[in-house]
Structure formats: C-alpha cells, structure tokens
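With one protein chain held back, the other chains of the complex are shown just where they sit.
Note that the chains take the letters A and B in the order they are written out, and that residue 1 is the start of every chain.
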Amino acid sequence: MSVIPEGWEAVIGIETHVELQTRSKMFCGCRVDFGDEPNTAVCPVCLALPGALPVANEAAIDGIVRIGTALDCTINERSLFYRKNYFYPDLPKNYQISQYTYPVCEHGRIVVDVDGEPTVIGITRVHMEEDTGKSLHMGEGGRIQDADHTLLDFNRAGVPLVEIVTEPDIRTPDQARAYGAELQRIVRTLGVSDARLEEGSMRFDANVSVRRAGTSELGTRTEIKNVNSLRSMQRAIAFEIERQVEVLAAGGTVVQETRHWNEATGRTTAMRSKEESEDYRYFQEPDLLPLSIDERWRNRVKASMPELPAQLRARLVAAGADERTAGLLADSPLLAGLFDAAVRAGAEARTVASWLTGEVVAYARRVGASVGELHLTAEHLVELAAMVAGGELSATAAKQVLTGVLAGEGGPRQVAEAMDLLQISDSGAIEAVVADVVADHPDALEKIRSGDAKPIGFLVGQVMRATGGKADPKMVQEIIRRSAGL
Amino acid sequence: MTDLADLSIADAGRGLRDGEFTAQELLDATWRRAAVTEAHLHAYLVLDREGARRSAARADEELAAGTDRGPLHGIPVAVKDNLSTRGVETTCASQILAGYTPPYDATAVERLRDAGAVIVGKTNLDEFAMGSSTENSAYGPTRNPWDTDRVPGGSSGGSAAAVAAGSAFAALGSDTGGSIRQPAALTGLVGAKPTYGLVSRYGLVAFASSLDQIGPLARSVPDAVDVLSAIAGWDRHDATSYPGDVPEMGRSLDAGVQGVRIGVVTELMGEGIAPEVLAATASTIERLAAAGAEIVDVSMPSTEYALSAYYLIAPAECSSNLARFDGVRYGLRVDGGTVEEMMARTRAEGFGPEVIRRILLGTYALSAGYYDAFYGQAQKVRTLVRRDFAAAYEQVDVLVSPTSPTTAFRIGERSDDPIAMYYSDVCTIPSNLAGDPAVSVPVALDGTGLPIGFQVMAPQLGEEMMFRVAAEVERSAGFSFRAPLATSEVVEP
Partner (left out) sequence: MPVEIDIAKVAALARIALSDEELAAYGAQLGVILEHAERVQALPTDDVEPTSHPLPLVNAFRPDEVWPSLDRDDVLSQAPDTVDGYYRVPQILDGP
C-alpha cells in the first residue's frame, strides 16, 4: 500500500509487548482478569505495600520459554531479573521488574512473506517483565496534556508481560505489518496470549529511521507509540518514513523522540524529547533468584510445541492448497483443522480449501457467527467432496448444498436430496435418454458423424431438458459422442 | 519476689504451665514496667493494648485447655516497627508512613502469633532502619536503659531498650549491617542475625533487600533461640527464603566448646576498637580457650573494604526500595500541581535527612556512568568478603570479634558525623555481606557501667554451632547485670 520515496531506505525495528494469559499475575496470586471493577484484583505485592515481596509465576516463565522456542531463540540457561527504576504513578513500586543482561531468550528469527518474497527478521531478545496499572486521564479530551487529574486502577499492575525486540531488519511498512501479523499468529497458536491489539494484550512500538538508499549508516530514529491495530502500525510507519524523508530532503534533521500516532488524523506527533535519555539505574533484582532453564525444561517445552503457523502453511501447501489459501486457512486453527481432517480422509484438497476460505468464511460473516459455531464437520466436507468427485453434484450445486449444511439443514446428501440437486450419473439411465433423443433427431446425429460438432450442444440440451437438468452434462456429451462413433 | 517482667522466657513458660500466674498477669507486669520505663526511654511507637489483651486471654484459655503452642505461648514480645502488622500502625519511624495501617501481617509476625506470643507493641527505630543510634526517628529518639543520656544503638534501638528494660520479654529486630547485634551489645542483650534467608522477609519493610534479615533480641541465648526457632523457615511469599531444613539451633547449647576451633579476626582486634572493648573481647577468648576451645588468629583482608562496599550496596538498594513511598497509595501526601511535584514534595517532607542522604547516595551509585565504579565494584568486593569467610571456615568452626567498636555513645555525639556513625557497624557488616549468621552476647561492663558485646560468627546455616559457642560465652561471662532502668518502681528522671 505504501511506497518508500525513491532513493531512500527505511530501517525499522519493532518492540512488542504481549500479556500472558496466566491465571494469576507475574509476581503475586491476584487473578488476571480484565473488565473487573477497578482496584479489586490487588494485593500487598502488586500494590507495592511496604514489606511485600515478589515471587515469580512458573507458568509465566514457561510461557516465555514457549515463545522463545517458537521464535527459534537461544534459551539462556541462566537468566536474571533486574529492576528498571523510574517514577510513574501507574507503576506501584516506581520500578518495574524486568530483564536487562541475560534475558530468557535471545537471537531468534521470524520469516515473513510479503508478495511472495520471504524476509528473515532477526529477534534480538525476548524478555520477561510485568505490566503497569492503567491511568485514566480525566478532563477535557482525555489526553494527558489536558487532564487536570488522573485516576489509577492497579488491576493490570503485575500482569505477566513478554517483550519481543527485533533487529532493525524491517524495511517497509508492509513487512512490519506482516511481522506483526505473524507474531500474533504465533503467540495465539502457542495459547499463551489472546494477543488482541484493540484491548492492549498485544502492543507494538516501532522504531523508524531513514537513510539514502545504498548507504549503511543508521539515521536518527524515532519511536512510534499508540498503534492499536496492524493496519495503524503500517500507516503510522508509512507516515513516519514520509515525514522523516521530507525533513531530511529539506536539509533538516530528525529529532530522536517518541511520537504518538493519532489514528484520526493519520499523523504522528512528538510526545517528548529523548535527548535527556532516562537513566533507569538497572540493577539485579535482589528479591528474586536467578532463573535456571536447563536442558530438561527446554526439551520439555520443545516436545510440547504445537504446529506453528509457518509449519502449518507449508503442510497445507504440500497437501495441495495454494499459498494464498494456505495463509488464510492457517489464520484460523478451526479452518485448518477441518481442512486437515477432510484431506486426510481423502477429500480433494483444492476443493475443500476453496470451500473453507470461500463459502464457509462468507457464510460465517453473513450470519455474524464464528466458524466454530457453524454446523460443519470434516465428515460433511468429505462427503460433499465425494459427491462432486462421483459426479452426483455439480460444483455449483455443491456450494448450494454446503450453504444448507452450514445453516444446519442436515448432512450433504440429505440437503442435496431436499434441494433436489443430485445429478443422474448412472450411465445406463443417461444412455437410454440419449437413445430416445437421438431417435427423435436422426439428422443431428448424421451431421455430427460427418464432422459438424455444432449439434452436440443441441442434443445435450435436449437430454438435459428430458432429465429435468439432473443429468451430468459431461457424461451426456460423452455418450452422444460415443453414439456418433467419435 | 521477682518481678514477673524480669523472668526468662523459660521461667515464664514454666510458671504459666504450673499455674503460678497467667499470661494476662505476665502482660500486666509488662504494662506496669512500660508505664515506668517508657517515660524515660521511648522504646515503643505503639502499644497495642487491646490486641495484646486478646492474645493473652486466648493464651490462657488454650493453655488451660491443654493446647500448647510452645515456648512463646503467652509470652509478651515486641516487634520493630518496620515489620508489617495487620491493623496496627506501621510507620518505620517515618513521617512518610504516618497513619499507615497495613492490611497484612509480616510472615515473622504471623509466626509469632502462631507460636502463641503476645505482641505488645511496635518499637522505635532509626527511620527505615537507617542508622546506628535510633536517633533518626521522626517520632523522637529512644534512650538506653543503662544510661538515658546515651543511645541504645540502632537501628533496632527500640526493641533493644524495651527488652533490656523489661517492657518485653524479647523482641524482633532487623539487621542490615548490624542493626540487631549492635543495639544488643549496647544494651546488654543477646541479639542474633540468622543466615540470610532463614527468616522470611515478607512484610519487613525493605531497606537493603540482599542484606536485611529479621532476628531476635533477648535477655539470654536460650531466649533468643526460642524466638528465632519460632520465626525461622521457608516461606512461599519470599523467593529468597531458604527452602531446606531449619538448623537445630537449641540442640547443643549445653555442649560446651571442647575441641571447637575458634578464629579471632585480627583485622577487628586493633585500630578503631575501644581499649576496654578489646580487653573484654580478649578475656572472653581466654575463657573460651580455658573451656577447651582451640583459638586461631585469622586474617580477613577484605574486612577493611567491607564498610565501603556496604555503604554503596545498602544505599543503592534502599534508593529503589524506598521509591514506592510516593504519596499515591498510602501514607503522607504533600500536594503539588502535577503528580511529579506532588511526589517530589511528599518525599522531601516525608523522609528525614539520613534517609534522603542514603537515597541520594544510592541513586548516584546506580546512575549511568558510575555503576561499574561504585555499585558494580562493591558487589565484587562482596564476593571477596565471602571468599575470605570461606577460607576462614576451612580452618575454624566460628569466628569471633567485638560486636561494636565502642560502648553506648551519647545522644547527639555522632549525629553530625555520618562517617563516625557508619563506623559503628564495622564489625557487624561483613556477616551481612556474606549472608552468614552472627550473634552478639554481653560479656562485661565498661568502667562507666555500660555493657560490652562479643560477636560470634558462623558459616551459612551454622546456627547450631554459633549458639553453642554463644551459650558458652554467656555461661563463662556470668553476665547477669540488669539495666538500672529495668524496674517497675517509679524513677525520677
């Protein structure tokens, strides 16, 4: 959608925060539950009452090891928690427990495919930390700058948060979007997070700089915050590239700063200058012990890995789906599961893939249901595909039948019968009708015999009319040709 | 007849079980004592009369019904005010926590309650446990019951003064660089800092997390062992608590020291230690030798750097630990037009000068460009201190030294000289850096009648041997003096 101005190149890195869906918080037993009344999922630990101490949630550590494994990372045998010190009212301790040197995972990669071109995006690190509380800025506009006071809810404070940082390997807004989408698919497939951008359980910050094409020096970068969808990340990065190129082309300089994406105006605006960079005074968290993730743990996680989106897509393609449909199927575990089961039971892959990504998705959207809520089983798909292969249903009729099945009208045969869509594919029955029709039109047969193919269509039409449209037209044509000795 | 307030925990326990008196009578004796001594000492910030009365009544009921919770059942004890107590104000002697009433009990407090102890109140301390004199309390200093012109030591000075004066049978303190042992030494008590991790820190308002430990101040080694045994052990709320078995701390108190190898730390037996303290230490060592111990001189060269390392590590951790006091969720708030101003003003007004000094020092030591030279280097020195101890413990079972370089100093004497004040902890700090246990035992009085403490240090989880030697020190010293103010008779100030 976006084009990088001629003669320029963008360098993009993305930091992603993913909230893990554990039952309890990262360092205390408060439930991880959103939409609760404010300040009801809080305890001495997550409110930073004097004397409270953190204890790490084992399931969260397992979650980050799963993410790191899926991203092809090195899982560090020894890993440390640090304190990141800064004052902010939504941060109860006024330090965030995070990681610094020795994160849990390092040196991973994700391959994304944009317009058929695979790009490897390096993952610098994946580390464990805790979320902050939520601030509500009260006053006109709801913006920090206009608020006259702020309300704080600490239900979210201490929810396990995984930060995934890429290398500056991304070059275009399209790649950035593809990266975000793939990462989202991966964490969802792992079942560690619902990764909803709108609800903030997955959040992207993009670091963007530009430089003259062909040069290797990095330009000054800005950090874009507040992108709440993959599309807005793509738009925000595209805007920022264009803005920086304009500034530089006019002889100006890019200021290193954090910029806020405004969805409504489609622009980024400066939040605050990072010239005086924060001094976070990192030091090793004395309240928590080092993590030791040994080979046994790493192997246990490896053994429990589900099929990842890239593997699934490759397998779908190998099974006969084209790249595009494979991508669509892989986006929905349910569709992929149906496809898998149907193909394994002998259904023709392309046909099934086309139904699932076509009629099934369209029907679900039309009735406003999720795929899981539809009356569709793999057995239905197998039966339907067999009816098409056996000539009992035309491709068009099959789609009608599928819609009936989706609506809960019954199994494919039942629906086809009820809709009276079954074709006559019994060659004996068709031969008898053909014989009758040819007997009525002997001249037509003669013409065909003498090399004029035109009357074939006429005869087929006559047969179809005589059978009420239920004969398989292909078979009818074949029999007519055979009768004419062709 | 002996005043009940002066009984040992063992004698009080015997009397309770023999029906000589009730827990409520023990408590009344404690209140009578406090009524006299508090006017002079200011050991307590809060007396929880109602809560204590309920606990004592329940102890009486339970003991009558045959439910015995062990040695502390029905015994009045005090708790340093940096330990969180549910429903009882906990200020850490700071303005910034004025009025703060916690919704939860520290694990050590919970365990005292489970052991049937009667918690009488919260004792004074140097604000957030930062100090060695209990002068840095926002609510006024505590005085030494041996001489009310002098400090009781610190930071657990309130606990020390209360136990020494008899307004509690024992007390909990916390020790980051000597804050249990030094006041114990200055008030003629036994004070023990256990192995790091032996007692859960959950609910202890953190000063320096990697150094802080909770421990007892008591009037005898067996009393100290009883209290420590009640609070020790793994806690799911403290990731740094020790997950293994608790040492059998009281098992060898009567075993003597025949054949025990005792190392004398030469670096702590010279410059900077008052002559009378040195003399009392030397004669204690002679008595141990006479009792059959093998005495060895041990050099610990890193000791001389331990104090410097401590004064980087402790402030660094405190600067982060005390960041949570910001006027948002509890305690003091000083208004400001913006949240940034509100926080900065609240902290400026809420913290006293020593706390601010250490926060600034720690902030600096952690800040960009200085980390390696200060905090990073201090953590390496800590490794060297541990190595010195490890080498020493290859030769000996325990190490000994004075506890405090001097006896109790006068109130105000060191207030304007942080360095002199910091030097009070020179003998005690190495054990905190190493995470090792150490105990102070009173051995003598100096020429002005002030107590002198003797320190026994042991390797991690070496509490059994440490208390065995401490018990011998106690027996051989025959220290049975009582603080002049330990009386329920009205005293003229």
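Just so we're on the same page, a residue touches a chain if its C-beta (ideal position, glycine included) is under 8 Å from a C-beta of that chain, and two chains touch if they have at least 3 such contacts.
All values derive from a computational prediction rather than experimental measurement.
Asker: Quick one: which shown chains sit in contact with the chain that's not drawn?
Answerer: Result: the unshown chain touches A, B.
Asker: Using the document's definition of touch, tell me which of B:293, B:343 or B:456 contacts the absent chain.
Answerer: Spelled out, the listed residue whose C-beta touches the missing chain is B:343.
Asker: Have a look at A:40, A:215 or A:304 and name the one touching the chain we're not showing.
Answerer: Answering carefully, the residue with contact to the hidden chain is A:40.
Asker: With the full complex in mind, choose from B:184, B:312 or B:443 the residue touching the hidden chain.
Answerer: That would be B:312, which touches the missing chain.
Asker: Just the residue numbers, please: which parts of subunit A touch the chain that's not shown?
Answerer: 22-24, 28-31, 37-44, 47, 55-61, 78, 80, 86-91, 94, 132, 135-137, 139, 144, 147-154, 258, 271-272, 279, 281, 284, 286, 288-292
Asker: With the missing chain put back, which residues of subunit B would touch it? List them for me.
Answerer: With respect to the unshown chain, the touching residues of subunit B are 100-101, 103-104, 196-197, 210, 236, 239-243, 302, 304-305, 307-309, 311-312, 319, 323, 326-333, 335-345, 347-348, 351, 356-357, 359-361, 363-365, 367, 373-374, 376-384, 386, 418-419, 422, 433-436, 460.
Keep this in mind: only the chains that are shown with their structure count from here on.
Asker: So how far apart, in whole Å, are subunit A and subunit B when each is placed at the average of its C-alpha atoms?
Answerer: Their C-alpha centroids are separated by 58 Å.
Asker: Flag every residue of subunit A that touches subunit B in the complex, lowest number first.
Answerer: 44, 47-56, 83, 85, 87, 89, 92-95, 150, 152, 279, 281-283, 286-289
Asker: Enumerate the contact residues on subunit B facing subunit A in the complex.
Answerer: Against subunit A, subunit B makes touches at 82-84, 90, 92, 97, 100, 102-104, 106, 201-206, 208-210, 236-240, 316-317, 319-320, 323-326, 328-330, 339-340, 343, 363, 366-368, 371, 375.
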